[in-house]
Structure formats: structure tokens, C-alpha cells
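Here the complex is missing a single protein chain, while all its other protein chains stay put.
Here is subunit A:
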Amino acid sequence: MNHLVKYFRTQISQDPDVASAAAAIRSLLEFLKRDQSETLLGLRENLTEAIRRLGEADSSVAVSSGGELFLRFITLTSLEHLDFSQSKNLLVERGELFLNKISLSRNKVAKLCHTFIKDGAKILTHSSSRVVLKVLENAAADKKRFSVYVTESQPDSAGKLMAEKLRRLNIPVTVILDAAVGYIMEKVNLVIVGAEGVVESGGIINKIGTYQLAVCSKAHNKPFYVVAESFKFVRLFPLNQQDVPAQFKYKADILKTAEDLDKEHPMIDYTPPSLITLLFTDLGVLTPSAVSDELIKIYL
């Protein structure tokens, strides 16, 4: 089990560009290869325990959704064969294929989204998202001229990192205060954000401050686009901010050490689907109402 968490952390540190859900799925696949159980039930139990351990190491929504997807994948695939050892080989093979496909999903998303960025556009984004970076990279490679505003995104100042990466791509970028979102919104043409998780209602869970951004862009009638790969679809249906489970809101170490969670600052918030214009995923361009259809297809 400890190997699992160590492997996961090595994955993340070796390739900082990989999505955390993809790293989680790869670690689980490694775990699967080394697992010694003789029955499907034993395998599932071990995997559930492994996913729980991963969740303790990194409490983000993405890792949880990646883990659930992998578990679902095991169930669906192993139903095809009655003999467990045959199943196991098939599982490993399909697992590798699955990993290959999802490594391509970020490119698919970027290809879909960059056509929505017009020449001379002013884009506002929040915090640091690798998918948004890829989209902007593609748009820049397409010789579009645009400028970007990034929110600083406290408490970890992730926005400054994003600005650095954008400067390296020669895209004009300005870092703004989180509080300056309302001020800057009238200048902006569109808002693009990433997502840590896409929930069943079509809303998203993302870094704290995204909800504010969405409300502001709705008030100014600016399109609010979300870019996310399909493995981030998660089976949650929060009705408001309090409904989001506490395990996702706070970082893993705070969850373990804090005495009163009410006094801690949450790291994520929930943006309802009514504020989102379109979602760009590797399954295509979806309206928020189409997301639940996709989730139903996989989980039911």
C-alpha cells in the first residue's frame, strides 16, 4: 500500500503536466498488476482500500473521480469473462489502452476549444489549469492574437505560475487580484476555466473563486466556458456550497490535523450549471444538461 502512494507521488513529480486523475489511474493499474487476489471480490476490496489511501494522500476531486472510474472499468470489463485469470490479463491490457486514450484527451479538448477564441479577444481565467494552458497554446499556435488576465488565486498564488507559463508562450498576460474580478469583467470578452471535477448536474468543482467569477460573468453577459477531460466527471450532485463533501474542500493534511473544519478556508467551490455556457470535453462540446446523460451512460 505504501508503494502505491509513493508511486503516485513519483508520477506527479516526474511529470508535472500529467492530470492527477491520470496519475491516480496509472498507480492503480500498477497496483492491479501486482495484486495477488484470486477472486474478483478480493480484487475489488483491495482496490477500494487503495483508492481510499490515495484519497488520503491527495484529497482532490480529480483523484476521487479517477479512482471511481477505474473501479467501474474493472467491473465492466471483468463481466465479460468468467475465468478470473483471463480477466486479469484482459484488465491489464484494457487498462493500458484506457490510459493511452486519456492521455490524448487534453489535446482533443484544446482542439475543440481554441476555435472559440477570436482575434483580439481578451480572456479571463482563474488560477492555474493545465487544460486551459493547452487551449491557449493551441490558439497562439493558430496565430490568433489575444491577451489574458489571470487571477492571482490565493492562498497559493497559483495564478502567478500560470502567468509565468503564458509569458513563456509569448502571450500577453496580466495578473489581477482575486478581488478585481468585478472590476476587470467589463473589459473581458470571454472567461475560460478548468475544472477539478464536473458534477452530475453539469456544474463544476474548481479552485475557490470560480463561483465568484461565474456570477460576475453572468451579470455582465460574458460567456463562461469550462474545459475538462471526461475522466473528471464525478457522481456528485451538490445542491449548494455546503453540499460538497468536506473531504474535497480541504487539503489532505488539514483534514487530518484540523480540530474545527468550520474555521478552515476551503480550497474549492461549486459552480452551478446555470452559470456555465458550454463545457469543452474530449467527448465533444457539451451544454451542461448533456453532462448528466454522459454520466448515466457510464454508471447506470
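Methods note: a residue touches a chain if its C-beta (ideal position, glycine included) is under 8 Å from a C-beta of that chain, and two chains touch if they have at least 3 such contacts; residues count from 1.
To be clear about the criterion, contacts and distances are computed from a predicted model.
Comparing "Translation initiation factor eIF2B subunit beta", "Phosphatidylinositol-glycan biosynthesis class X protein", "NADPH:adrenodoxin oxidoreductase, mitochondrial" or "Serine/threonine-protein phosphatase 2A 55 kDa regulatory subunit B" against the UniProt entry of the hidden chain yields the protein name "Translation initiation factor eIF2B subunit beta". The chain not shown here is touched by just one of A:Val92, A:Ile176, A:Val215 or A:Ile298, and that residue is A:Ile298. The residue touching the chain not shown here, chosen from A:His81, A:Arg94, A:Arg130 or A:Lys165, is A:Arg94. The residue from A:Ser27, A:Asn206, A:Ser230 or A:Thr271 that touches the chain not shown here is A:Ser230. In the full complex, subunit A touches the hidden chain at residues 69, 72-73, 76-77, 93-94, 97-98, 101-102, 115-116, 118, 230-231, 233, 277-278, 282-290, 293-295, 297-298.
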